[in-house]
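Note sheet for the following structure.
In this view, the complex is presented without one of its protein chains, the others remaining in place.
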Amino acid sequence: MTTAETASEGTNTAESAEPVLLRTENLTRQFGSLVAVNDVNLSIPRGEFHSIIGPNGAGKTTLFNMLAGTLPESEGRVVFDGDEITGLKDYERVQRGISRAFQTPQLFPGLTVLENLRLAVQAQNQSFNPLKKTDPAHERRAHEVLEQIKFDADPGQATENLSHGNKKKLELLMSLSVDPDLLLLDEPTSGVSHADSESLMEFISKTSRERTVLLIEHNVDLVLEYSDRITVLNRGEVISQGTPSYITDDETVQDAYMGSY
Amino acid sequence: MAEIAITLLLNALSAALALSLVALGLAIIFGFMGVINLAHGAFLTVGAYVVWMVPAKLGLSFWVGLVLAPIIVGLIGALIERFVIRYLYDRLLDTILATWGISLALVELVKLAFGTTSKSVSNPLRGSVDLGVTVYPTYRLFLIGFCLAILVAVFAFFKSTDIGVRLRAVIQDPDAASLQGLNKTRMYQYSFASGAALAGLGGAAIAPITTVDPTMGVTYLLESFFAVILGGTGALIAVVPGSLIVAGSTNVMTFIISPVLAQTIVFVFVIVAMIIRPQGIVPEAWHE
Amino acid sequence: MSNNNRNLAIGPVELSVADGSMQLSIGRLQTDAKKLLLGTSLLVLLAAPAIFTGYFIGLLAVAFLYAIFAISVDLVWGYAGILTFGHAAFFGLGAYLMGVITTELSLPSIGLLGLLIAFLGPALVGLVVAGVLFSRGISEEYFTIITLALAIVASQAALILSDITGGSNGLTGIPLLGIEIPGIMTYRLPYELFYFVALVALVGVYLVGKRIVQSPFGTTLAGINENETKVSSLGYDPVKYKTLVFGLSTGIAGFAGALYAAYSGFISPPLLGFALSTEVLIWVLVGGRGTLIGPVIGATALYLAENMFSGLFLNTWVLGLGLLLVAIVLVFPAGVVGVFSLAEQKLNRYLEET
Partner (left out) sequence: MVLLELSDVHAGYGGGNVINGVSLTIEEGTVVSLLGRNGVGKTTTLRSIVGVISPDRGTVSFDSLDISGFEPHETYKQGISLVPEDRGIFPDLTVSENLRVPLVDTDDERSIAEIYGYFPKLEELQDSKGRNLSGGEQQMLAIGRALRQNPRLLLLDEPSEGLAPQIIEDVGRAIETIAEEGMTILVVEQNTKFALDISSHAYIMADGQIVMDGSTNELRDDEERLEKYLGVHET
């Protein structure tokens, strides 16, 4: 199979240096007769900044939904940190260290920015005691998280009135606050101004030194600039995989993006 | 023995088919618009009162009432959609509350107008028919045929007419339907009105064989919900098996145990069935 | 620091002038005024038996119990977003447990045990019902319909199980609370003093409720109410939280029911049914769901009004209630408390502008 060959050519950098954190085997998702994700094999070493690109409808978000556990796998396996996690629910995967940021920010509109963050921070120390008081350490942690990034809104305001850019930042911070080993980021810069996109990617790149990052991004320039390795999906299948320079020279990728027949 | 069995089965069948009509109205409103209509029982009550009032107060025939009931209740439904439901789409729990408020108000209006005592609607088809194995009341036989005819007509409408196909399209994907030129708002209003009309028709049809009182709707409300949920909301036709189980088994059990106990057993059974198979008992191949 | 800075404080109102700009602080006015209002109302309520007729005080005591019931509904509906149409089943279950226990075992202290069991029993049933339904992934509207069925099933069960429940005649002769320490003392609560028990119970449940909604657990519930997917994607299992709050709530409902049984001395199947289940929703909605004080105000005011006016208007009371329900859902989903906070915002803006 040509895809397997092209996939192996570009992969020679980080693979052997670090143990594999996330591995998918023949991961497949069908909706009726549509195969949204078809037989995807990924192997992401710990500490890698790995991006997934592909045209609209290539199956990127479906793949994320399966990795995050919001969509059951039709076929195939997911192995995380040595354990099989296929079929686990989303919150169980978070507890094991996989966290995701949604493309459309999923916030708690009626809660304040800090309360949103506190909910994320507290998820680490869940309490079923309904009479327990809020831990001041969690409040402090929420403040600290917010200070990591340039956030130009009152943290005491409800999130429903935030600007799109601030919502995207908060979404990212919340996904980080659960202290994941693997961060799944679905287009963290979509709809964000150019300058903010750069600084967000800079920030993500910095966090990727401690955590493994798997990123879906449509801004190819940013992807090429920051990623260690890239996987290209088209029509649900992996059509190319490798370093940024390998991807830019790959004809099949050009065809997928620009079209050919 | 065979005589009793046949009578029992016919009783169960007529109850189940009448419930199917009412439940079909509920399923249309729920399936099309995602509105949980707790006023459905009150719609049925109003239908029954129309069919009582037409002979008793206006001196006209029962059959005129049977025609008027769905029209009047349908109009009430259209008004309610226009002034209440329209503002609550996408607020599922709020539609539950608002339709419950409407239900309280409608039932109280009935009480204010006609008092709380039960009314009896005189049977327009007295007498019985000899079926060979058993002698069975004429009106109940009519009811079976009438409900079947209405059900067949409604399903044929959805299957074969352009409007029916378009309504199904709106259920499946309202946004895609509006790209085909369909006016969602108007379609919703028609759906709510026709769902209400079916409840009114059901109420009118059963009026001669039941007691008509302001609170008669509550049991039917719950039974139709159970019929819809048990059948599954993927296909309108699912209300038929749903109703057969809910009304049929209550009816048969009433032969042995008290009606209250029978109803309780069926309710508990349905709740358990809902837990085990939330998508309904009807297979996906039936979905349309 | 410039010399131009000045602070002027009159009571809770603070006027500060800094570098030519003037600011009127009303933040403290709000909280102080609210505390003042709550404190005053509490004092008035404590003194009420000396002011009002016994009949009115009796009504008020029952209103307080319904207010506790309303708080229990608000915890699940207002805070966790779970609409229940059958909470009276749990209120009634508590009442029947209390009734059966105290009439079967005629010990003076049995009422206290009854209260405990009337909390634990419904809480357990609530945990099981919610646990099974939520873990099966039942959708919110199906849950609502099932709770509606539950109320009907419960009131029918109370009719059928007449050996225990007295059937449609209900249970009579349920004693008021009392304490006995064998050989040392026996105390039976006088009828007139029950008002204070109800008041203390209400204040207690209110404070517990306040604590719950402000706890991390409560914040998680608020999150579930607003975006369950997100809560789940942060690593919380929403099913556990929803189940637990439902159990807590049904326990509190049962506790209120038990006090009701003890006070009224008589209970019958409608107590478990549909009518009370929906009435409590109207109380909560009118008062303002998602606030604890709202349901208390809604339940008390509407229960008193119903008893004072429904004699005059008869059926129009329920008619009005139905229309009110529609109107609130349509026009003012935040309830009475929402009207107040809107007025408060307007007042603040006015004060800021002047």
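Note that the chains are named A, B and C in the order they appear, and that numbering of residues resets to 1 at the start of each chain.
We adopt the following convention: contacts are C-beta pairs under 8 Å (C-beta built on N, C-alpha and C of every residue); 3 or more make two chains touch, one makes a residue touch a chain.
Given the structure is predicted, the values throughout are model-derived calculations rather than measurements.
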In the intact complex, which of the presented chains make contact with the chain not displayed?
-> A, B
Listed residues A:Val20, A:Val79 or A:Leu224, member touching the removed chain = A:Leu224
Touch assignment to the omitted chain, from B:Ser61, B:Gln180 or B:Thr211, lands on B:Gln180
Give the residue, chosen from B:Ala113, B:Val165, B:Ile257 or B:Val272, that touches the chain omitted from the document.
-> B:Val165
Residue ranges of subunit A at the interface with the undisplayed chain = 32-34, 53, 55-58, 163-165, 187, 190-191, 194, 218-221, 224, 235, 244, 247-248, 253-254, 257-261
Spell out, residue by residue, where the missing chain touches subunit B.
-> 162, 165-166, 168-169, 172-173, 175-184, 287-288
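Just so it is clear, only the chains that are shown with their structure count from here on.
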Taking chains as nodes and touches as edges, what kind of graph is this: line, ring, star, complete or other?
-> line
Average the C-alpha coordinates of each chain, average all protein C-alpha coordinates together, and give the chain whose average is closest to the overall one.
-> C
With chain centres taken as the means of their Cα atoms, state the distance from subunit B to subunit C in Å.
-> 35
Just how far, in Å, is the C-alpha centre of subunit B from the one of subunit A?
-> 49
Where does subunit C touch two or more other chains at once, residue-wise?
-> none
Under the touch definition given earlier, write down the residues of subunit C that touch subunit B in their complex.
-> 81, 83, 85, 132-133, 136-142, 144-146, 148-150, 152-153, 156-157, 159-160, 274, 278, 281, 285, 315-316, 318-319, 321-326, 329-330, 333
Within the complex, subunit C is touched by subunit B residues 36, 84, 87-88, 92-94, 96-98, 100-109, 111-112, 218, 222, 225-226, 229, 258, 260-261, 263-264, 267-268, 270-271, 274-275, 278
Can you name the residues of subunit A that touch subunit C in the complex?
-> 68, 70, 89-91, 94-95, 99-100, 102, 106-111, 115, 118-120, 122-124, 126-135, 138, 174, 178
